[in-house]
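For this view, one protein chain was removed and the others were kept in their places.
Chains here go by letter, A, B and C, matching the order in which they are written, and residues are numbered from 1 within each.
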Amino acid sequence: MNLSFSPEYEAFRADVRAFVAEHWTAADAAATEVDPDSVAAMTGAAVRTDERAASFRTLAIERGYLYRHVPRAYGGSEQPPDPLKAVIIAEEFKAAKAPFEIMGQGPSMLVPTLLEHGTEAQKQRFVRDTLVGKIRWCQGYSEPGAGSDLASLRTKAELDGDHWVVNGQKIWTSSAQEAEWMFALVRTEPDRPKHDGITYMLIEMNSPGIDVRPLRQMTGDVDFSEVFFENVRVPADGVIGERGQGWVVSRSTLKHERALIGNAALQRRTFDGLLLLAQTVELRGGRAIDDPVIRDRLVAVETRLLAAERHGQRLLTLSARGEDPGFAAMVPKLYATGLSYDIAKLAMDVQGDKGLLAIGEEQAHFSGMFTVAYMWSLGILIAGGTANIQRNIIAERGLGMPREVRK
Amino acid sequence: MNLSFSPEYEAFRADVRAFVAEHWTAADAAATEVDPDSVAAMTGAAVRTDERAASFRTLAIERGYLYRHVPRAYGGSEQPPDPLKAVIIAEEFKAAKAPFEIMGQGPSMLVPTLLEHGTEAQKQRFVRDTLVGKIRWCQGYSEPGAGSDLASLRTKAELDGDHWVVNGQKIWTSSAQEAEWMFALVRTEPDRPKHDGITYMLIEMNSPGIDVRPLRQMTGDVDFSEVFFENVRVPADGVIGERGQGWVVSRSTLKHERALIGNAALQRRTFDGLLLLAQTVELRGGRAIDDPVIRDRLVAVETRLLAAERHGQRLLTLSARGEDPGFAAMVPKLYATGLSYDIAKLAMDVQGDKGLLAIGEEQAHFSGMFTVAYMWSLGILIAGGTANIQRNIIAERGLGMPREVRK
Amino acid sequence: MDFGLSEEQVLLKDSVRRYFEGECPTSRVRTVMEGSDGHDVGLWSGLTEMGIPGLLVPEAQGGSGLDLLDAALVAEEMGWACIPGPYLACVMATVGLLAVDDTSVAARLLSGIAAGDILATVALGEDGDEWDADRVQTRVEGGVLRGTKPLVPYAASADVVLVAARDAEGPGLWLVERGAGGMTIAPLEGSDMTRRVARVTLAETPGTKIASGRRAIDRARDAGLVLLAADAYGGAQRCVEMTRDYVLTREQFGQPIGAFQAVKHQLADLATQLEPALSLWWYAAHAYDHIPEDAARYAALAKAHLTDLYDRAMRDCTELHGGIGFTWEYDLQLWFRRAIFDRAFLGDAAHHRQRAADLAGW
Partner (left out) sequence: MDFGLSEEQVLLKDSVRRYFEGECPTSRVRTVMEGSDGHDVGLWSGLTEMGIPGLLVPEAQGGSGLDLLDAALVAEEMGWACIPGPYLACVMATVGLLAVDDTSVAARLLSGIAAGDILATVALGEDGDEWDADRVQTRVEGGVLRGTKPLVPYAASADVVLVAARDAEGPGLWLVERGAGGMTIAPLEGSDMTRRVARVTLAETPGTKIASGRRAIDRARDAGLVLLAADAYGGAQRCVEMTRDYVLTREQFGQPIGAFQAVKHQLADLATQLEPALSLWWYAAHAYDHIPEDAARYAALAKAHLTDLYDRAMRDCTELHGGIGFTWEYDLQLWFRRAIFDRAFLGDAAHHRQRAADLAGW
């Protein structure tokens, strides 16, 4: 066990740091500052995608720092897998507030799918533009009748000459209003049961017949939409993988999504805010953090967070060593969702009676940002498969317990 | 809402109190004292069954105070149902430490069954002697392969002339060593599936072919046994209800058992001990109860206990009014089992490092009695159907949710 | 010995529930939420016709002279139906007035409250989550009040505010009329817009002392605690019912999700924890009027326990709903917001548990 980096990696870190220092100035970094009390800081929404950021990203790709798993032919930097270098790059870019890989569903979900299942033409057409943010994507999986159970999808596509004609409805589509394209699962073989007959399809969002209706959330914000399809025509070549094989094609992307949500960075950010809050708020004549019951709860959630972070280091090590992480890789998401809720709930309690004030109310502590975290912690419970689905997977695939008996 | 008793009931209380004062003297009460620190006090095991107690019970039955639901013809006092009078009698007897109804499985489980399903001869033969403790019973339901799932019973009885011949094994039989008789469920129709073909049978424990093997528990005590049957002969008339109808006959008794376990009296006793412990134990220079985290947990469990107790009063009121308690009657057991564990666990923590000392170790606080409570709280989780079975019942019968899908 | 509701109480509950079902569906709740003052005058006058604001007002002042339990049963129904408005403020002010020294002033106000002519509220807490009468910092000297009350329910709508303050003799209750000089009312946005609060600043504001000592303040607070507990119970029960209905309808993997054992057990656990809690707040309400030695302690216990359960119910019910429960349009979020209010207002669960330990003399 050795938590420092070897000289080889330290040299690599120095290179990265020098590169960033040269190409992303203090002035750039200052222009990226986000008010630490803001809702954007809490939810991690502040990512720069302007021209300045795009040109920096292009340089960083050339240098081999971003999109390392993507071939140069498609706009990546095509580096041999090295999880430690990846961590070093992420740390250095973050420290300098420099633009990093865009974390949206396009680069993190669609691109791996295209690389694995797409045709040469599809890769050329989409990957590069997606990586630098020129094409933004939304995901069309969930439907009103198919949340956890994607096999029940009803949105259908029928072949009419050289086009598919799509009819149906998607729901919980994030960024549907901004996205130029959607990657979607649609049913193309209605007579085949369940998982069979689903096709993975790319749909341009400005196609006639698409109606995007924003869904307002509990927090009052709009992050999701319903998307309605009425005779939407999609060219026949807008399919990834084989027709009817969408289920298989989609499964690799889901894995990516889960890894994203299971990352403890969001919990760390909320916890650090909570700690500051507890040191700031005065309750009944003393700092909230000096209340022994709050203090005890604070350490208890911090301990779980530290365990999650160290667990992430263990997973990284397994990955760097090329070992199979097995069970260890299955738990982060379920672990993090419960933790998110408990951190946010404690933050609500730490505020005392002022916890009842709304998001954005200036009399509220930190403008009510912890109410966002609290409500989002419930959203996280739901995103990427509910906790019960996670428990099924962990029990069945992780612990080798019998599969569900179903009608 | 009125928590005092009406003059009519206060007059009744005065009668009971006078009766007890006359027939159960201070000397009798003193002889019944149990060391409050003892394990017996914790588990409520101290019940007098000697001659003096038996003669008092006989008088109390004559006066109409005990076994009020049992006809006089069978040794009860045959009173009109009146839950308030029942409560008053229990309170007054308890205050005077006077012998109350014997709480064993005979009076509380077998007697109601006999009264509902027994023949006249069976009632005459067994009820009276059971009520005064002359016949002690054990219950033969559980088997190694049939715990929660009684329909899987394998102990079988075959008719051979005018006797049944019993072969098989029972487990978790409490008081098997002391009991003169067992009431048991045995399979008499092996070709009929599941619940069908089970018969409710009375078996004399000194019959040849019965082997009782004590099961030592986690606590080190022996409260349960395994009972083996090898060609045990039982007279043909030793059956309650119809042959093959044992499942129906047994269900009424299970209801009684659950009500017993759901009662909050045991949790109250443990909590009162815990409170005394927390006020007595010194931790790091102060009373344990002054530790704010312990104090918070103490109030939290006390609140749940108070809710359980008030809930009992609500159920009593519903019963006294002749109203259907519905859902309210289904929850006490599950509620109490979780509470028992949390009270006992807190008691372990309140003791600090001395919580590691064993039951009976004199350096331990209260001779380690809370370790008994802690271990028993796990036993209670299991007794009378596991918590998961309770949750099924509550969800299905209480909340109207769908029954289990099974193979 | 009868630990249950009387026929009159059941009737009161039923009539209130029917009124809300008919008059205040969640569409109306949402309209009031979006309104400027969170006070639906039409709804309130309907309640006034039913005698609700005057439930606790003595018959001599035109009220019904009932107990806090009756008022709490109405609060339970408001929790069930998510009813917006100043009911909590009204009840807290009423019981405060019932405990004052100056009975003539009180009698006038109580008549007005029962008649629906006067909307009264209470300004008890202060910055730093301070709700205890002994820690009030608002000062009275020469007949004028100086201080800040950060969370006053329905201050902007109220005709009179009963202010906890202190003078040379210690804490007491002062009457401040609407529009009194130097009083600034800044409405705040809360997560729950069905119960409004405002920050009230008193700068040399004239007021009339109506009670000396902490009793009137304590009575108002304890009544508030019981009402919040009852509201939490009603709300949590409603959410369990909504969730039960939802999981029986919603199908996934070829069956209603309510057929999955995990879902059944989550709801069974929740319902099992809630059911006995009903008796806890019933008793707290009953003790408030009839068993003085238990009143303050059970009010604290009931508020702490029920708002903990409400929070847990909202977590579990939102999770069981999946995405729909996280939307603005679906009504579950209305109760989620209400749970936040019930939990935070008048001090949180751990604080009341600590008070309960102190009150027990542990």
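The rule we apply is simple: contacts are C-beta pairs under 8 Å (C-beta built on N, C-alpha and C of every residue); 3 or more make two chains touch, one makes a residue touch a chain.
Note that the coordinates shown come from a computational prediction; the quantities given were computed from them, not determined experimentally.
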| item | value |
| --- | --- |
| Among the chains presented, those that the missing one touches | A, B, C |
| Full-complex contact with the absent chain, from B:Trp172, B:Tyr335 or B:Phe366 | B:Trp172 |
| Touching the absent chain when the full complex is considered, from C:Thr48, C:Thr148 or C:Gln261 | C:Gln261 |
| Listed residues A:Trp247, A:Tyr335 or A:Trp376, member touching the removed chain | A:Tyr335 |
| Residues in chain A touching the chain absent from view | 1-6, 9, 84, 87, 275, 278-279, 289, 292, 295-296, 298-300, 302-304, 306-308, 310-311, 313-314, 316-318, 320-321, 327-328, 331-332, 334-335, 388, 390-392, 394-396, 398-402, 404-405 |
| Interface with the unshown chain - residue positions in chain B | 142, 145-149, 151-152, 171-172, 215-218, 220, 224, 282-285, 291, 293-294, 341, 345, 348-349, 351-361, 363, 368, 371, 374-375, 378-379, 381-382, 386-388, 391, 404, 406-407 |
| Contact set of chain C toward the excluded chain (per top definition) | 260-262, 265 |
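The definition used in the following text is that only the chains that are shown with their structure count from here on.
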| item | value |
| --- | --- |
| Most widely separated chain from chain B, with each centre as the mean of CA atoms | A |
| Centre distance in Å when chain A and chain B are each reduced to the mean of their C-alpha atoms | 54 |
| Separation of chain A from chain C, taking each centre as the mean of its C-alpha atoms, in whole Å | 40 |
| Multi-partner residues of chain C (at least 2 other chains) | 255, 263, 350, 354 |
| Chain B residues counted as touching two or more neighbouring chains | 292, 296, 405 |
